[in-house]
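Moving on to chain A:
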Amino acid sequence: MTASVDRKVTELDGPPSLGPLYARAAAGAALPGGGGRDLPAREIVRRGVSVEQEHLADYALACGFGIGGALPLTYPHVLAFPLQVVLMADRSFPLPLPGLVHLANRITAHRAVTPDETLDLRVHADRFVAHPKGAQVDLVAEARVGEELVWEGRSTYLARGAEAPADNPPGTDIAEPSTPTGTGAATWKVAGDTGRRYAAASGDVNPIHLHPLTAKAMGFPRAIAHGMWTAARAVAALQGRIPDAATYDVVFRKPLLLPSTVELVTERSGPDWSLAVRSARKPDKVHLTGRVTPA
Partner candidate 1 sequence: MSNDLLSNLSNTPVAKQLGLPTVPRLRRFEPGQALLSGPVLVTSVGDGRFAKPISALVEENGQRVVTAERSESRTSIDTAGEEKLNAAVLDLTGATTLADLAAAREILTPAVKKLGPSGRVLLLGAEPGEASGAEAAAVAQSLDGFVRSIGKELRFGATANLLIVSGDAAPSAVDSSVRFFLSSRSAYVDGQNVHVGAPVGPTLDPAGMDDPHDPDLPLRGRVAVVTGAARGIGAAIADTLARDGATIVAVDIPAAGEGLAKTANRTGGTALQLDITADDAPARLISHLEQRHGGVDLVVHNAGITRDKLLANMTEDRWNSVLAVNLGAQLKINAALLESSVLNEAARIVCVSSQSGIAGNRGQTNYAASKAGVIGMVRALAPKFAERGATINAVAPGFIETEMTGHMPIGTREAGRRVNSLKQGGLPVDVAETIGWLGQAESGGVNGQVVRVCGQSMLGA
Partner candidate 2 sequence: MPASTRRAAVIGGNRIPFARANGAYSRASNLDMLTATLDGLVARFGLSGERLGEVVAGAVLKHSRDFNLTREAVLGSRLDPATAAYDVQQACGTGLQAAIAVANKIALGQIESGVAGGVDTASDAPIALHDDLRRVLVRLNAAKSPVDRLKLVGQLRPGQIVPEIPQNSEPRTGLSMGEHAARTALEWGIGRAEQDELTAASHQHLAAAYDRGFFDDLVTPYLKLTKDNNLRADSSVEKLGKLKPVFGKGPDATMTAGNSTPLTDGSALVLLGSDEWAAEHRLPVLAHVVDSETAAVDYVHGPDGLLTAPVYAVPRMLARNGLTLQDFDLYEIHEAFASTVLATQKAWEDAAFAKERLGLDAPLGPIDITKLNVAGSSLAAGHPFAATGGRIVATLAKLLRERATEENKDQRGLISICAAGGQGVVAILEAKA
């Protein structure tokens, strides 16, 4: 899937602070002619990342995971996400960070990762291709313990109205998971402060998630839930039912405005699970579909 390229490695010695990065990216986006035409051949690396118990506990609480011997399937994403932002906020990145829409996400855990393991994280961008509404790009993350690849993530973002180089190979999108339509397995009353909570736990302080006012400034009627929060909350409901080594695909559909009441629908087929998060009032309004398969 990924062409082998030599990438310039930027090593971070600590977690980047995302607030200033967002601010800089916002300022940069306002400038004309920012960014290159194609993806930068860069890789952001942070080695020796150890899990902070407090941070993990806040995350688990915000997403509905239990605190136990293994990291939640989606947790390494929040460790890798700042690295994504570093890459995307850089002036060399061809797409403006503000306004990027998270379209889909794939996470593969190759085994259970325990909180006491030290992770090396790498993030690069890949598959910069045309999308009917603009251009999309994958931010690819991996986590290794020593040499062993333990976790991978691929986040697909859309930049509305942007253009991708026509000659880039299209690659394969994450296949749309089927949408289960049965009775809801769970009803969630998603509180108004869910975005702030997840922002605090994940570091994703994108203003569209934080407050109705900041969301309005970005063109949303109310704050919206982080897609990865919804994804995490959904897979948290399957804790104990899915294997440690699993691939979790999600496709984000309608934004989940805060607060709201939604339903989780799950459906099992052999070892595979499909799931959907939909509006409790209007079951046709689907916020997310997902699929968990053994890896």
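Quick note on the criterion: contacts are C-beta pairs under 8 Å (C-beta built on N, C-alpha and C of every residue); 3 or more make two chains touch, one makes a residue touch a chain; residues count from 1.
For anyone wondering why these and not others, all candidates are chains of the complex that A comes from, given by their letters.
What you see is a predicted model, and the numbers here were worked out from it, not measured in a lab.
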item	value
Complex member touching chain A, one of 1 or 2	2
Touching residues on chain A, where the partner in the complex is candidate 2	61, 183-189, 193, 237-238, 241, 266, 268, 273
